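Below: the structure, in structure tokens.
One chain of protein is taken out of this complex; the other chains stay put.
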Amino acid sequence: MDSKKLERLRARYADRGAFDGDDPVLLRAARDVQTGDGRRTLPYSGVPTFLGLPHAPSVDGLDIAVVGVPMDLGVSNRAGARFGPRAVRTIERIGPYHPTFRGVPKGRARAADVGDVPFHSRYDLAHCLRDIEEYYAGLRARGVRPLSVGGDHSITYPILKALGKDAPLGLVHIDAHCDTMGSYDDTKFHHGGPFRLAVLDGVLDPDRTIQIGIRGAANMFWEFSHASGMTVIYMEDFMRMGLDAVIAKAREVVGDEPIYVSVDVDGFDPVFAPGTGTPEAGGLSSREGLALLRGLQGLQIAGADVVEVAPQYDPTTNTSQLAAQILFEEFALMTLGEAG
Amino acid sequence: MDSKKLERLRARYADRGAFDGDDPVLLRAARDVQTGDGRRTLPYSGVPTFLGLPHAPSVDGLDIAVVGVPMDLGVSNRAGARFGPRAVRTIERIGPYHPTFRGVPKGRARAADVGDVPFHSRYDLAHCLRDIEEYYAGLRARGVRPLSVGGDHSITYPILKALGKDAPLGLVHIDAHCDTMGSYDDTKFHHGGPFRLAVLDGVLDPDRTIQIGIRGAANMFWEFSHASGMTVIYMEDFMRMGLDAVIAKAREVVGDEPIYVSVDVDGFDPVFAPGTGTPEAGGLSSREGLALLRGLQGLQIAGADVVEVAPQYDPTTNTSQLAAQILFEEFALMTLGEAG
Amino acid sequence: MDSKKLERLRARYADRGAFDGDDPVLLRAARDVQTGDGRRTLPYSGVPTFLGLPHAPSVDGLDIAVVGVPMDLGVSNRAGARFGPRAVRTIERIGPYHPTFRGVPKGRARAADVGDVPFHSRYDLAHCLRDIEEYYAGLRARGVRPLSVGGDHSITYPILKALGKDAPLGLVHIDAHCDTMGSYDDTKFHHGGPFRLAVLDGVLDPDRTIQIGIRGAANMFWEFSHASGMTVIYMEDFMRMGLDAVIAKAREVVGDEPIYVSVDVDGFDPVFAPGTGTPEAGGLSSREGLALLRGLQGLQIAGADVVEVAPQYDPTTNTSQLAAQILFEEFALMTLGEAG
Amino acid sequence: MDSKKLERLRARYADRGAFDGDDPVLLRAARDVQTGDGRRTLPYSGVPTFLGLPHAPSVDGLDIAVVGVPMDLGVSNRAGARFGPRAVRTIERIGPYHPTFRGVPKGRARAADVGDVPFHSRYDLAHCLRDIEEYYAGLRARGVRPLSVGGDHSITYPILKALGKDAPLGLVHIDAHCDTMGSYDDTKFHHGGPFRLAVLDGVLDPDRTIQIGIRGAANMFWEFSHASGMTVIYMEDFMRMGLDAVIAKAREVVGDEPIYVSVDVDGFDPVFAPGTGTPEAGGLSSREGLALLRGLQGLQIAGADVVEVAPQYDPTTNTSQLAAQILFEEFALMTLGEAG
Amino acid sequence: MDSKKLERLRARYADRGAFDGDDPVLLRAARDVQTGDGRRTLPYSGVPTFLGLPHAPSVDGLDIAVVGVPMDLGVSNRAGARFGPRAVRTIERIGPYHPTFRGVPKGRARAADVGDVPFHSRYDLAHCLRDIEEYYAGLRARGVRPLSVGGDHSITYPILKALGKDAPLGLVHIDAHCDTMGSYDDTKFHHGGPFRLAVLDGVLDPDRTIQIGIRGAANMFWEFSHASGMTVIYMEDFMRMGLDAVIAKAREVVGDEPIYVSVDVDGFDPVFAPGTGTPEAGGLSSREGLALLRGLQGLQIAGADVVEVAPQYDPTTNTSQLAAQILFEEFALMTLGEAG
Partner (left out) sequence: MDSKKLERLRARYADRGAFDGDDPVLLRAARDVQTGDGRRTLPYSGVPTFLGLPHAPSVDGLDIAVVGVPMDLGVSNRAGARFGPRAVRTIERIGPYHPTFRGVPKGRARAADVGDVPFHSRYDLAHCLRDIEEYYAGLRARGVRPLSVGGDHSITYPILKALGKDAPLGLVHIDAHCDTMGSYDDTKFHHGGPFRLAVLDGVLDPDRTIQIGIRGAANMFWEFSHASGMTVIYMEDFMRMGLDAVIAKAREVVGDEPIYVSVDVDGFDPVFAPGTGTPEAGGLSSREGLALLRGLQGLQIAGADVVEVAPQYDPTTNTSQLAAQILFEEFALMTLGEAG
């Protein structure tokens, strides 16, 4: 490095603050990040909210509501996802800038952490699902798009019922399980069947549905996925096709109409997401999952969720951190996607 | 049990809800607990706040502000207490009813979680202490009593500076260490010396100060406590005197004037509070500590804190749970104490 | 020590095996412990069963059945006790000799681990309770006394319904909560109310019921305990009375008729039992709890349980170990009690 | 989706249970899974056994015996694998359906968890190995194929001695270490040498042996592997060749004669298997390891094991879960392999 | 506080460093603590050694050698104590000042961490014990008193053989188990029998031996303790007698002749010492144990140890911290005891 260059660098950079440069996107990002009085907020300070967004007592006036759904009565094995929203709220340092889409989602939409869905009873799965549907119908009536943190996967059925009421949605679904099983234990509302119920209710379009990461002994239960016309990408398919081909396939399947994005953290290998109720060895890596989501840029997202985070099984908090990052990717897709 | 009694019980209790009875205190407590629409709030739902209190963006109009002070630049050994406020907020099921004082603190005062003290720099201990002092001076100017969650114990010095400005306060101090050490490592602001600084600044009255639970190798540093006239209850004293005598001594020392209550969780045995930076074997049990605090009922509390919760060292969350309970006890002392 | 004594010791002890001595009780204990071929079983080998007892596919011919009840749909906060039976089975080195009663319980009764109560649905609390009642009615019909591992405390109501059908039982109940609350969240079957239901069904005699270790904010809910005539020993009472007086009181209350013993691990301080769903600071120590149970020697025990072990919150396994020890104490009371 | 399709789906699927479809393999799988009375077994209920298989007091009449070998006296560093069998038994939700081979292993063979090898002494490595050899000789004499869970890797030597007595076996060996070291610390029986001993005893054919995943500082010890003609796939080789080529190489090396499959969990990266005694950074992923095993379909498996699970170092239970899945893959190879 | 006093305090204390005061003991302590160049050593810096003592390559010239004995081949259940020395070395902030004896042990004796006993084989229990005996015989020949960190309790037998060669020692023994069992599993060298062997070898005087904290199912094995004349304080005795009476009894039993002090961390309740191989519910608290040791002040200590620390079971490091504190208490007894 010649001395002139060093001088130039010194002249320009020796006394600048954290946000240097003239890139207008970054400048705006910097402004979005900084608080009014010049103080940067500590990552670990204040009342914890999803993605560090403001907490809003009401959803009125919002474009996007980030909602917790602390309900896990639908699990078949290990409970705990009722604590998922708390765990994801507590993760620090996610966003606000999106490195691939080069933008700050919260600068593009009025978004807030609106708290959790209120429930009439912590003891009644079917009633909880009704409470959820009613809540999301309210969001939809106000034109607010939801971004949700479960809770177990049974919550996605009432969400789809609310969002797909007028026209069935497409779906990009990352999971170890297709979740299209029928009734057992005297209920159809368990976390193994939401997408079957959604199809049968006409709120989810199986032809525009792709399920990615599927594996494990439960594979014996997914006849409905195939019978209804869903596209199922088993892990063997994933490994054979490669990431780029899977992304292309997903875009081809869901098309340009509105879709929902649903991520069950057990789609990831248990090493990346131990904190969940029904782990299956041999799943996606965090790198693959994040790239998959980023590959959806430009699609119309009616809503999205990340579910099945059970922090009791997550001593490193890796699962919650990954879930928070996924939430941020979904937030970015809903706000910056068009820039793609 | 004769059948008539059974009939009477059935007649009265068979169809009642969770809150039965005619006791006016309990009825009011029940009302305080219930939300407006008859739904009980789930312990694990919503944005986590201290003691489940509402989050207030401003301190105006409050009687009591519960404040987080996420700063641990004053520690001598293990850092981590900067995450103390987050950890204590996340604990569920503390209060709202106080079983010994038979009342609901939040029914007696306008209280809220007002977030955390804002800092200019996460890298400068002395500056952080100035930020804290300024913040608490603001609370005091508005007539708001503070209830604080640290952070390391260095935070109590600027709090006392703000609260004791006009008249030095008395102090009930539970800790393994007297924290009256002088300078070392080129600073006097470390967490081993706040109470020395407060005395030398004239905001803490050593004659009305009692320090309880003291033990360990650091005992060689506490000359100032004795020289200034503080009452020091070493653990050997505690074991010899017994709980009731210690409570009586504390009340005798601090008298009827306003006091501050400061609880360092390392006053408890590491078994009860592993999540802290400078644990010392052989400390108080949770039962003893809670009884000690309850024994202060009726005293004038100008403010209180619980400090040195480092959740990184707390795999069971026992430390955070105990700290949250202590916070609730302090809240109760500040609201229900007069009922004693 | 003179040389003659040393010679005598050498002569007698130099070549003996682990079980020396002529004490007939110990000799029988040794025989009970040893396997037929001279091999001692490793504590960590084999299919894990409760207390290392044989696993029995059928309850026929048993005196005592140790039963798992992996159901936690009744919890109000943290789920997880559905994994309690697995966790307690996995603990090694409990028994077989009882050091205070000086005997080997399994030498005095035909006892086995009979597996877990079968459930029709993991999603329906009320149905689960019916399944439990039916199962225990079957045990009772065969003259088999049950020793149960929960599961949450809601399971004790159907157990009492089965066991107290002909004559209401007395109860020694260790817990942080009286569990005599009424309905909320549209159900009366939650884990906060089993003993109220049992009284109202006439299967539990409140006059012969003592509840020990009660504390915390939920104290506002226990009117029924007092109204129905139960004896409630709050933690303050316990600390004031002392252990011996509490034991005497318990024996006085329950008298000589058959009783049930129910231990919720949250009766212990969270330090001793972090692995539970609704911890309350300031509870019993393990030493106190075990002494309490041993103090019941000689009473008629119709059945007993230990409940609310949630191993997800128990990184040291201390909770499961304590629960396994409690289970053994209860087993000892049911077999060696008469020797007291 | 047109409305006719929706109607057809509703007609067929609206009222079906968990197991729909006409696929005869799946129907049989469903029958294998369901218990007689229509109740599905909870994943977390009952006495824990390997893969949820029945516990058999005797090996008579079995095709396959799943055996625990809780012995870790052969480790060179961190002990703990003596608790491996207990840990693997405790994992829920592995199988019963194999998603790639499309079948239910336990439907194809009489298989049971037969408990653990009994040992004369927990203190004598050489004696333990004799006990193991004797036990497996008994299995072999009865025509029962063993599937074993260690224990440390020293256990594989006596197993091979028993199984390869008449004709040396081939071997597929996944591990970070070749385990063909000579004597040190006055013994040749440590866990670093079983395959050397087996070759020198003529029970293992080095020409039909492949070792996969080898890496780390211990690489200096593996001359015997090369000298004896084993095929060693170091991790660099693995990364360069790719998964498919490694599978092809393995099949080529071992040929069509009977082989043994031995999986040391330290063959996997410590991230996938932290719970082991001698972790080595840079190993296989779970996806690669499972695919490797599935690639062996159709080979003749005389026996198989998974070893070196030390649950003390496995706070997420990821290691035990992976080991249980490997056990299931081996079980599938021994029963469904021919269907490939 | 009047203003004059405040002025006096300010005059004297405003500018002093951490070590103020004129107390000659404290001044000397301060000098002992400070490093030459005025820098205080960080608690967490440098190569970890026992109690922060210097590491000595040779024992020559030492008064006291702190020795690690990383051997756990004698355990009957959970291994892991081989990592005990590493775990205890890693604990920071123990000493250097002793708060009760008011002195700095390392100022009174040439003491160092001399590393660990070298072993010929990590696989041979009997050989390891010979290695230990030889090593301690060497210490004794050089007049160096040993302070040891186990390892399992089997190590104390060879230590006593070396130290008690000329005259049998007395013993203060804190433990859940008497460790006077005979042979089983073909060895007498297991961790359940060191004190029997020591008596039979004439190196331990049973009449001058007291065993404190005994409890649990293993109580059936302690005939030898009683037969040989040891004083056994069962936990029930301890609770009945109280701490002061137990200390008095211990002093009476061991008298003025040289004694050995041996502390098995399982003497403490598993809550205080979860990190151990054979935990027993219902043991000593840290407060009681430390007071017990301090009660031995003035006795002649020929050597001391703390054993059975298994850090794999100690997620909070509470066990290691307690063990380090015990080590420090023993060090203080060996150096400052005479000041009592």
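By letter and in written order, the chains are A, B, C, D and E; residue numbering begins at 1 in each of them.
Note that in this section contacts are C-beta pairs under 8 Å (C-beta built on N, C-alpha and C of every residue); 3 or more make two chains touch, one makes a residue touch a chain.
It should be emphasised that the depicted structure is a prediction, and the values quoted were computed from it without experimental measurement.
Looking at the complete complex, one finds that the omitted chain is in touch with A, B, D, E. Across the entire complex, the residue among B:53, B:73 or B:155 in touch with the chain not shown is B:73. Touch with the chain omitted from the figure is made, among D:199, D:246, D:265 or D:336, by D:199. Checked against the hidden chain, the listed residues D:52, D:151, D:168 or D:194 yield one contact partner: D:168. For chain B, the residues touching the chain absent from view are 72-74, 76, 78-80, 82-83, 120-125, 127, 185-187, 189-190, 312-313, 315. Against the chain not displayed here, chain E makes contact via residues 39, 41-42, 44-49, 55, 68, 70, 82-83, 85-86, 89-90, 113, 115-116, 118-120, 122, 315. For chain D, the residues touching the chain absent from view are 76-78, 168, 181-185, 192, 196, 199-200, 202, 205-207, 215-221, 223-224, 227-229, 234-236, 239, 269-271, 274, 278-279, 281-283, 313-316.
Everything that follows uses one rule, which is that only the chains that are shown with their structure count from here on.
Where touching is counted per the definition, the chains common to chain B and chain D are A, C, E.
Work out the mean CA point of chain C and of chain D, and you get 38 Å between them. Computed centre separation for the pair chain D/chain E is 44 angstrom, with centres defined by C-alpha atoms.
In chain D, the residues that reach two or more other chains under the touch definition are 44, 82-83, 120, 122, 315. Judged by the touch criterion defined above, the protein chains form a pattern that is neither an open path, a ring nor a star, and not fully connected either.
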